[in-house]
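A quick write-up on the structure given underneath.
Here the complex is missing a single protein chain, while all its other protein chains stay put.
Here is chain A:
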Amino acid sequence: MATRAVMFTIGKFRCFPILKSGVAKFTTSSNLLSTATFDPGYTRDPSEVFFKENVQALLDRLTGRDYEKVFQNRKLGQRLEPPKYELLTQAEVDQVMAEMAAKLKRKLQMPPLLKEREPVTKILSEDPELQGFDNCKYVFINISQGINDRKREVVVRDPNGVLRDASWEERQRMCQIYFPVPGRQIYMPKMFEETHLQDCLEKGQYEFVLDRACAQFEPDDPDYIRVTRKTYNCVDENNKFSTLRSTRHFGPMVLHLVLCKRMDNLLFHFITSKDVKAAVDLVRLFHLIWSDPSYSELDEFQLIENYIQGPAVKKPALELAWQTFLEIEKQRLEALSLSQQNTASN
């Protein structure tokens, strides 16, 4: 199994015939095998709503900004270093905190919620006279700097003489060889296989699974969609929303749940944790996505009540939670007014 590493240059292409007889492995990559499409629970293209400005703002608000959570201790797989100390003036502290705000924004950037990508079928030329020129495919890649990996020219000459654009899997593998993305592996890690994924989710390692999926896959990769949607559903079923709060995955998860119309658990979670603002935002998002214009005039409490009376699926549980919340709120207000009266009389 000799590998050919002959390099030759034609025009602006630097062409590498690679892995001469490693083709078998190449074409039967696990990505191709597991193309049985995962049903996300909706037919709409989520990118239509995801990139809308008001949706982004709502998702951003729902995510929250807990600095302690975002900058929590993480296991980096490296030897620990002793902490560093600095003596800072107030201005310097403010400046560092401003830098941290920018860093937080970068860390909380949401991976987009997209629909599955279309397979590549573009054929550049058919040259039957080249048929049987070799028993393997030749892949050509432009390795110039400064090109987006999705726009990089990667073409394949098949043994039957067809010159075509590389498939998504071929492209990703070639790009990973020449421009490795940190944390990404050429073959899909076993963790994302169905059985192992189930184990990971049962252990409650949602954030880890989602983070690694972000590093491994493109957001429109069918495997990414399968893994992430499954994780979102698992979080929803187990009511573990707080583990994903203040992470970059909370927004896409909320959007996914709203698109599936299974946001009742989340709303229940918000109400029981007395986070009315988040609950209101969630209902607003629901109306925004399912294009109901009537919501904008209503006040906050009315909005939630209308949702519970209207489109909610788990009505009894939500209603009960909402009533208890209202009662507690009422008591709190009474106590507050009493104490205010006392202070006034004193």
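Convention: contacts are C-beta pairs under 8 Å (C-beta built on N, C-alpha and C of every residue); 3 or more make two chains touch, one makes a residue touch a chain; residues count from 1.
The criterion applied here is as follows: contacts and distances are computed from a predicted model.
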Chain not displayed: protein name in its UniProt record ("BING4 C-terminal domain-containing protein", "E2 ubiquitin-conjugating enzyme", "fructose-2,6-bisphosphate 2-phosphatase" or "Small ribosomal subunit protein uS5m"): "Small ribosomal subunit protein uS5m"
Hidden partner chain, touching residue among A:Leu87, A:Ala102 or A:Ala344: A:Leu87
Options A:Arg44, A:Lys105, A:Arg150 or A:Lys190, residue touching the unrepresented chain: A:Lys190
Take the complete complex as the reference. Which residues in chain A touch the chain that isn't displayed? 1, 25, 67, 71-76, 78, 80-93, 96-97, 100, 103, 107, 187, 189-190
